[in-house]
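Structure in structure tokens, see below.
Note that one protein chain of the assembly has been removed; the remaining protein chains are unaltered in position.
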Amino acid sequence: MAKFFLNNILALVLLVVPGILVAQSATEGAERIIEVDVPAPSLSGNLLGTQGVQSAAIYLPPSYNNQPGHRFPVMYLLHGIFDDYGVWVENFEVPTILDRMISNGELPEMIVVMPNGGNKYGGGYYRNSPVSGNWADYIASDLVEYVDENWRTLSNPESRAVVGHSMGGYGALNLAMNKPGVFSVVWALSPCCLAPKQDLSLGNDAWRRAADIKEPGDIQNLLEDRDFYPIAILGIVTAFNPDPDAEPIYGDFPFDIIQGEIVLDSEAFDTFVDEFPVRQVRDARGALRDLRGLGMGVGLGDQFLHIPTGTMEFSQRLGAERVPHQLDVYVGDHRQLVADRLEHVVFPWIAERLVFSE
Amino acid sequence: MAKFFLNNILALVLLVVPGILVAQSATEGAERIIEVDVPAPSLSGNLLGTQGVQSAAIYLPPSYNNQPGHRFPVMYLLHGIFDDYGVWVENFEVPTILDRMISNGELPEMIVVMPNGGNKYGGGYYRNSPVSGNWADYIASDLVEYVDENWRTLSNPESRAVVGHSMGGYGALNLAMNKPGVFSVVWALSPCCLAPKQDLSLGNDAWRRAADIKEPGDIQNLLEDRDFYPIAILGIVTAFNPDPDAEPIYGDFPFDIIQGEIVLDSEAFDTFVDEFPVRQVRDARGALRDLRGLGMGVGLGDQFLHIPTGTMEFSQRLGAERVPHQLDVYVGDHRQLVADRLEHVVFPWIAERLVFSE
Amino acid sequence: MAKFFLNNILALVLLVVPGILVAQSATEGAERIIEVDVPAPSLSGNLLGTQGVQSAAIYLPPSYNNQPGHRFPVMYLLHGIFDDYGVWVENFEVPTILDRMISNGELPEMIVVMPNGGNKYGGGYYRNSPVSGNWADYIASDLVEYVDENWRTLSNPESRAVVGHSMGGYGALNLAMNKPGVFSVVWALSPCCLAPKQDLSLGNDAWRRAADIKEPGDIQNLLEDRDFYPIAILGIVTAFNPDPDAEPIYGDFPFDIIQGEIVLDSEAFDTFVDEFPVRQVRDARGALRDLRGLGMGVGLGDQFLHIPTGTMEFSQRLGAERVPHQLDVYVGDHRQLVADRLEHVVFPWIAERLVFSE
Partner (left out) sequence: MAKFFLNNILALVLLVVPGILVAQSATEGAERIIEVDVPAPSLSGNLLGTQGVQSAAIYLPPSYNNQPGHRFPVMYLLHGIFDDYGVWVENFEVPTILDRMISNGELPEMIVVMPNGGNKYGGGYYRNSPVSGNWADYIASDLVEYVDENWRTLSNPESRAVVGHSMGGYGALNLAMNKPGVFSVVWALSPCCLAPKQDLSLGNDAWRRAADIKEPGDIQNLLEDRDFYPIAILGIVTAFNPDPDAEPIYGDFPFDIIQGEIVLDSEAFDTFVDEFPVRQVRDARGALRDLRGLGMGVGLGDQFLHIPTGTMEFSQRLGAERVPHQLDVYVGDHRQLVADRLEHVVFPWIAERLVFSE
């Protein structure tokens, strides 16, 4: 969940030519980024108007072109809601950090792929949904296959990592649990949506406002007002509890509003809460234990209050199921230390765990 | 937390004459209620304009007047926010239930005292506060002394019970923990505010709306709109985190709003969360273990989502500190089964634990 | 888990004639008990030498013989390890209590069935096991059918309750979760084995002593020494983790002993811990919510330390899955208040929930 007004800065800054190396000679990694159009058949039929071809940015390591026979491991970076891959390139300065670390010998060379995952409600949570599209399949199948076909990758799970921020942190963990055998090293930064608590709890009054929506115009008004929580809730509902027949939202709320008060629908509430990761650790423990690395970091001052508590509860559930993992709890907020953490914690940790040769 | 639009029905129904027996000959207990004006010196100096004399209703048992030398135990009933004692008399039909049970031999005779505890923000949570007034002292000292002086009570803790609903459930537990030695039997029905979770979490978007208040007119608007959560939050803040210097709210929020996002103030947050009962069980375990009875009941469908989870967490903390107690988790909402529970669970349970003779 | 040296007192006290009314004219319920031999085909093939016909005691209510056309609800009482039905009759004085309560009009008449559930290791935990026998099937099928065929019962779940103490408390909850549709009202007194904690944790040094067993003579020595924990652990292993091929114990330990230290076997440990009720609540939530009543009580001073903490954790899991229930936490130990609780809490509570007519 990026700050709501943060947006497609990248599109303004770069001369983005899909599939074309933007600035090969630049010393700054930010300028050695390829933007590509990735076919996304997994998104076809979605009801939110999301395009069937999705942009992604690809970082090729400095010697990629000089070692034509060499294959590289791949790290995928998943952004947060209302973000796009620009958040990695511009805000968290990933290409600059990678170039510097590789140049200093602190990091071996790898390919880094930064897909987009947004839609009109902020994003599809990298989940499969008949309403928002099969985003998990898009990442784990469409995109991975596209990358492996078009670049010299080490195309096996041992050489494939996934890192996400906020919604993308959720996405990384969800892929690890529900798409086993694709990625073997996983880190979540400020991961949202691990447990329906605090601001993500149904007790957040914004759920009632979202549930008040009666017609398409109501949605339009929320979008125009950039009213964060109700819009994000529409994203949650269409991704976690989709219902193609429930116009205009195409998602179900796990409660009724009766005389202005929330009345839980017990069965729907079961279905809803069971989709959150803290309740899926047990069934996914086999897949999680098979990972080569699993880690997560969170700032105690995260503006999205469910994120620190959800992350710590997720860690506890991992421990209860004896899943090895790293937890990094620091002073900081939702975004401010992410670049620092990537450089000093996440990238070195991933490099230690990925396999760099065939 | 009563339904917001529920209100002073009692005042319209009864010819209320303070200190005068309303309808002595009535067979219905609802008509054998005395309304009294209780001096409340503990509330003096409050900044919310709450009166220094408070109304209360008193139920005298059927044979009170026929047994002039007999003394009775006393049960105090504490109502929820935006309620007054009318909720016991009218909605939960306490006098009718008491009369029937006493008449059937299911309950020994006792005096029942129903104070008011409301203010402009819904109520003072039966807590001491320089802003909302010292409501804990009012109940535990002013009111108890007034009752013991004016009626033939068994004036010792062993013969004194306290029962509360919603805010009053919180109040009953808070008095048990922080005013030890006054009440010895305690039951909380749908108790609010045991833990700052779900709708009571700072993640509830309504906190941001409450924190937007800049001037008295903003408060007035909320009150006129009967906008439940922001008003209730003002009540919480003035009772749990009062600050007589912080106009116009006279209370502090444990966070700042920076660029529209909540940023926790770590020290203020400590102070705030430490006031909630789930975090006070350990220090109060001695007082709680000394009780003759401690119980709580909650409906799984409570509209105020923090109430079931908070109650269950409170029970768990009691267990961890080895405090004997009863927990009753049932299908039902915030109010619908309260009268049923009073008759079939709470009153018989209290009667078994109170001492009925000197 | 009864005190180890407590035993078949009943056999010495009563002239027990299977199927014959022992003392029809006695005013004491303890003397109006029928002992019966119940065919137990579900136990056939067990490897512990447990008999295929099991004794049980049946309490018929005072007017059973005077109302030949009347049918009664049935309450089943399951005893703890190293006990037999004598614990109900002699120690907890159930027939005396029932007679008194029925006579005083405090309890409607019902049939009470007290099966035996013991074996050479203390008991089969009322679970199905190829080693200790299919005790769950014995209770839920063999015994219930036998009782319904031979006495005038209301033979439907709404009129059938199950109550257990210690191992039997576990058994009652396990039947509720894993044999849905047989009993509709369930109470567990001091229930053992809800979670593998404290004395039931693998950290109890007694597990190492049990794991030291190499040959049948080692088992015989433990039995002769009445060495409680290692024997009870054999019962746990044969009931929870049976292995007909693993002589002489016929059960597997979820760890290896290497150089005198416990080394967990991860997969075996999964299998083992997943059998405990705290980990089965989620999958059984549908069955548990369908009950007409579910309750449990525990003394804070229980000698078996895992029992209070396991019970409270089980309550918490029930709450997390929104399963209605009652929890009664009191000052007392494993046995001393059981008779008191049966009379003042459990029997009235069951009577309120059972259906007494067709």
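Structural remarks
For clarity, chains are labelled A, B and C in written order, and residue numbers in each chain start from 1.
Here is the rule we go by: a contact is a pair of C-beta atoms (placed from the backbone, for glycine too) under 8 Å apart; a residue touches a chain by one contact, two chains touch by 3 or more.
As the structure is a computational prediction, the values presented were derived from the model and not from experiment.
The missing chain, though absent from the display, is touched by one residue of C:N204, C:Q280, C:T311 or C:Q326; that residue is C:N204. Among A:L223, A:V329 or A:V355, only A:V329 touches the chain that is left out of the view.
One chain is missing from the display, and on chain C it is touched by residues 3-4, 197-206, 228-229, 259-264, 266, 300-301, 303-306, 333.
Residues of chain A that touch the chain left out of view are 300, 308-309, 312, 315-316, 318-320, 322-331, 344, 352.
Keep this in mind: only the chains that are shown with their structure count from here on.
When chain A is fitted to chain B on its Cα atoms, the angle of the rotation, on a 0 to 180 scale and to the nearest 5, is 180 degrees. Taking each chain's centre as the average of its CA atoms, chain A and chain C sit 49 Å apart.
The geometric centre of chain A is 45 Å away from that of chain B, both derived from CA atoms. Rounded to whole angstrom, the centroid-to-centroid distance between chain B and chain C, based on C-alpha atoms, equals 41 Å. The multi-chain contact residues of chain C, meaning those touching 2 or more other chains, are 322.
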